[in-house]
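Take a look at the following structure, please.
One protein chain is absent from this view; the other protein chains keep their places.
Chain IDs A, B, C and D follow the sequence of writing; residue 1 opens each chain.
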Amino acid sequence: MTDWLGPEEWRAVALSLRVSFWATLASLPFGIFIAYALARWSFPGKQILNGLVHLPLILPPVVTGYLLLLLLGTRGPIGGILADWGIVFAFRWTGAAVAAAVMAFPLMVRAIRLSIEAVDPKLEQASATLGASPGWVFLTVTLPMALPGIVAGTILAFAKAMGEFGATITFVSNIPGQTRTIPSAIYAFLQVPGGEGSAMKLVIVSIVVAMGALFLSEVIGRRVAARVGGA
Amino acid sequence: MTDWLGPEEWRAVALSLRVSFWATLASLPFGIFIAYALARWSFPGKQILNGLVHLPLILPPVVTGYLLLLLLGTRGPIGGILADWGIVFAFRWTGAAVAAAVMAFPLMVRAIRLSIEAVDPKLEQASATLGASPGWVFLTVTLPMALPGIVAGTILAFAKAMGEFGATITFVSNIPGQTRTIPSAIYAFLQVPGGEGSAMKLVIVSIVVAMGALFLSEVIGRRVAARVGGA
Amino acid sequence: EEVVVFAAASMANALAEIEGSFEAATGHDLVVSLAGSSALARQIQQGAPADIFISASTDWTDRIEGDGLIEDGSRFDLLGNSIVLIAFGDADPTEIGPGFDLARLLGDGRLAMAMVDSVPAGVYGKAALESLGIWDAVEPQVAQADNVRAALAFVATGEAPYGIVYATDAAAEDSVSIVGTFPADTHPVVVYPVVDLANRDTPAEAEFLDYLRGPEARAAFERQGFTVLVD
Amino acid sequence: MLDVSLRHDFGGFSLDAHFRAPAGVTVLFGRSGSGKTTIVNAVAGLLMPDAGRIAANDWVLLDTDAGIRLRPHRRRLGYIFQEGRLFPHLTVRQNLAYGAWFAPKDAAREDMGKVVELLGIGHLLDRRPGALSGGEKSRVAIGRALLSAPRLILADEPLAALDEARKAEILPYFERLRDEVSVPILYVSHSASEVARLATTVVALDAGRVVAQGPAAEILGDPAVLPTGAREAGAVLTARVARHHDDGLSELDAGGIPLFLPRLAQVPGSTLRIRIAAHDVILSRTRPEGLSALNILPGTIRDIRPGEGPGAIVALDTDAGRVLARITRRSATALGLEAGARVYAIIKTVSVAASDIGSGSTG
Partner (left out) sequence: MLDVSLRHDFGGFSLDAHFRAPAGVTVLFGRSGSGKTTIVNAVAGLLMPDAGRIAANDWVLLDTDAGIRLRPHRRRLGYIFQEGRLFPHLTVRQNLAYGAWFAPKDAAREDMGKVVELLGIGHLLDRRPGALSGGEKSRVAIGRALLSAPRLILADEPLAALDEARKAEILPYFERLRDEVSVPILYVSHSASEVARLATTVVALDAGRVVAQGPAAEILGDPAVLPTGAREAGAVLTARVARHHDDGLSELDAGGIPLFLPRLAQVPGSTLRIRIAAHDVILSRTRPEGLSALNILPGTIRDIRPGEGPGAIVALDTDAGRVLARITRRSATALGLEAGARVYAIIKTVSVAASDIGSGSTG
């Protein structure tokens, strides 16, 4: 540790950023889709879908991680099939991203759903009368009008992904460079005498990163709101 | 364990309900206040407040729990003062509620904030011209119009409180009847080989409880939306 | 070549030292994943790509062994530890033996321990108290943490006046003092078993297992306060 | 051809409306809450009526019996909403261009520049709707609908928020759509002069029922069916522009009778519709002399219908067509008016407002 942070720690920071970024990005389309479905459609099993989405919030993260391990592990029912196609999550950074995405998903969906619900259906109707098919109505009216919530949901998910620990370490362990994210590294430091100092440094790094993201989202949100401001 | 769940487990369930209920209820006014401030005011330090609110999301729960212990412990700077007034959180169910509330707070604030932002300021203006002071504007227009988000935020917070583990156990440990919530009990089961079965029972209980809350919130949300539906 | 070691989180410091010297000495790449023994064991059950497993307790190793996941005859006990009673601040060292009146010492304070039914340090501590005949007296006052370090934190912050932790943890914390060490015959021996996992076999694994028995490793372990059980 | 037959129940309000209107502008006329917007919404596909059938020129938009329910975006409508409904996140320009994105590439299309100029919104193109005045929003909403290359225009009180001068500028545009582009238009209005100018057919509604329907001249001439009362009664004459005079007057030929009106834009030879409000017509037994009124139409009284209050509507046949006069019963008695009597209808040139003159049509 010649530097303020050692190379091990920098690796954890870089990994956390990568994991959170991809977790957020990859789950965004699903998040928007499910939020829209929950906000605007009614279909059988809607309550079950809603419950499933919220499950990671309700369960202790260890349980979520354990379930992920059982399902997506190389010997799991889904993980096994995926493994045949060459997609492996277990003990890879991609698995960490999956864990983070699953844990952050309820937050993302809620925020987006609230924003979609706030879009006046009368504007969507107006769009339809002008010839926009449901898909275009969504793309040109619903989506841009719900943008503040989408930004909020994305940043919330990113922050949650940055802080995710329990499910990640249970699902993909704590392997440096692969699955040792900032929270896992902090955990390791806190498990031994004298590790608090190093842990604190990582805490500060994650605060800085997350605050940056948060600040960015506020700026974007304000700009979006100013554009939409007042009908 | 003569019954499906032993008395220990039932205690954990009852405690989790109590902790989550109070955590949610007690933080609701603060959540609404801060969501409103973030949505509608601009003041110096707004970004810092916003960051602080999100902190529990970003930090590993263990760190949050540890910080709570440092701050609110009987010898902590805040906890010390509170202790003089007879308010003690350490190793009490109230402390578990505090931990759950802190962890759930960002979710609650985000949801409420989004809903408040979606309230048309023109309606608030109309209310003001009719003689309503800012407080009344808030109570009679902003609050009822933001109700869907408040319900969503409350239920989200409740679900999170039901699932909260890391911060709770770090802050107030795991004392049967006092601080052993469902997640703590599940964690304990999962630490020993063969404990999965007992853990699963508790997982099912918490899923049932949270789904019930979720379902309730959907019903309320739909009713509220139907009332407000279309301006 | 790469050697993947799954190790109990409490070994972080020692393994960090060993990692450096081992890599320098052999040119192999040592990858250490640190987590709770239960999480690691479950991951191994689900096919984690680990070569070596160092657990903080025998029962998870037994479970892995029972599942046939270890190289026959590779298991050996590497480290030992002792458990101690610690107090917040300065305390008079006492001999802990039959008739030790811990309850009086505690008054209405809490006794911080790791989870007494699931986390090894807690299990050992509970066994010791039972064999001393004082468990029933202090049980209502036990505050269980999810790991030893969290238990230590309760005492270090003064939240709990007393706690039971490993000697290795107690030594490194300035704000606590050791009241006494539990006699070794009051509880099962504290051992850290090492096993070679039966997934793949490389020369590097053997080299590492040898290295663990070697003098450099011994020195590192002893610096952290462990008793090295191999010769 | 617009064929509408609808039944819908709101609980508290039930609609049961059936009408069939020839090509051109069909005006829905009726008091607030009579169901006009409900009908328009059903035509647009935004409201699914309990039962009904809607067809425009044999193109079936809805037929609940046959299970046809065209989705709104397949109906190719230009709907000018009563409340504007501009897209707040788009600029005025983007709002205007919105419909064109979805129109078939070969659809007959209005020129953006022309519409913008007509509506006087050129300086607003880069603003968002939040920064527009009430009337500006209405105008952008009109533009948005017109520019979407619609096959059917639905206009729900499009001009209500506009001043007279602006109305007078925009009305001719709807006439052009009717006459040149021949887009069918379903138009909601409270204003008799808008109705008279635009309407090919008037459908008068009351409490969700069609109480009268027919050509504009017929409905507007019958105070009994006019939901807004006798005040709006009037005749609609068809005339040909004869020549323009230097003093700012245009001379028209209505069945051989010269009519003088304030200078018109139409070229000589073109045909016009002119609404003569019944309350603007004075009757005289003798040809009056020394009057400032320029238009004097001799005619024969066809019938005298007592109107509301102290008034009566006198219908007289002139060479220019049927003319209505609303006079007091006292005058009718004093002048000894009765069916068959010869009288002169006196109409001031300036009484015929620009908004009452529409370019020719099938009406």
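Keep in mind that, in the parts below, contacts are C-beta pairs under 8 Å (C-beta built on N, C-alpha and C of every residue); 3 or more make two chains touch, one makes a residue touch a chain.
Keep in mind it's a predicted model, so treat the numbers as computed, not measured.
Engineer: Of the residues listed, D:71, D:114, D:243 or D:285, which one is in contact with the missing chain?
Structural biologist: D:285
Engineer: Identify the residue among B:47, B:74 or B:140 that touches the chain left out of the display.
Structural biologist: Residue touching the absent chain, from the options given: B:140.
Engineer: Which residue numbers on chain B touch the omitted chain?
Structural biologist: Interface residues of chain B facing the absent chain: 122-123, 125-134, 136-137, 140-141, 144-145, 147, 227-231.
Engineer: For chain D, enumerate the residues touching the unshown chain of the complex.
Structural biologist: 10, 12, 30-33, 36-38, 82-83, 123, 127, 131, 133-136, 138-139, 156-157, 160-166, 190, 192, 227-229, 231-232, 245, 247-249, 260, 262-263, 279-280, 282-286, 288-294, 309-311, 325-332, 335, 337, 346, 348-351, 353-354
Assume only the chains that are shown with their structure count from here on.
Engineer: As a quick test, compute the distance in whole Å between the mean CA positions of chain B and chain D.
Structural biologist: Computed from C-alpha means, the inter-chain centre distance equals 60 Å.
Engineer: Got the chain C residues that touch at least 2 other chains?
Structural biologist: Within chain C, no residue touches at least two other chains.
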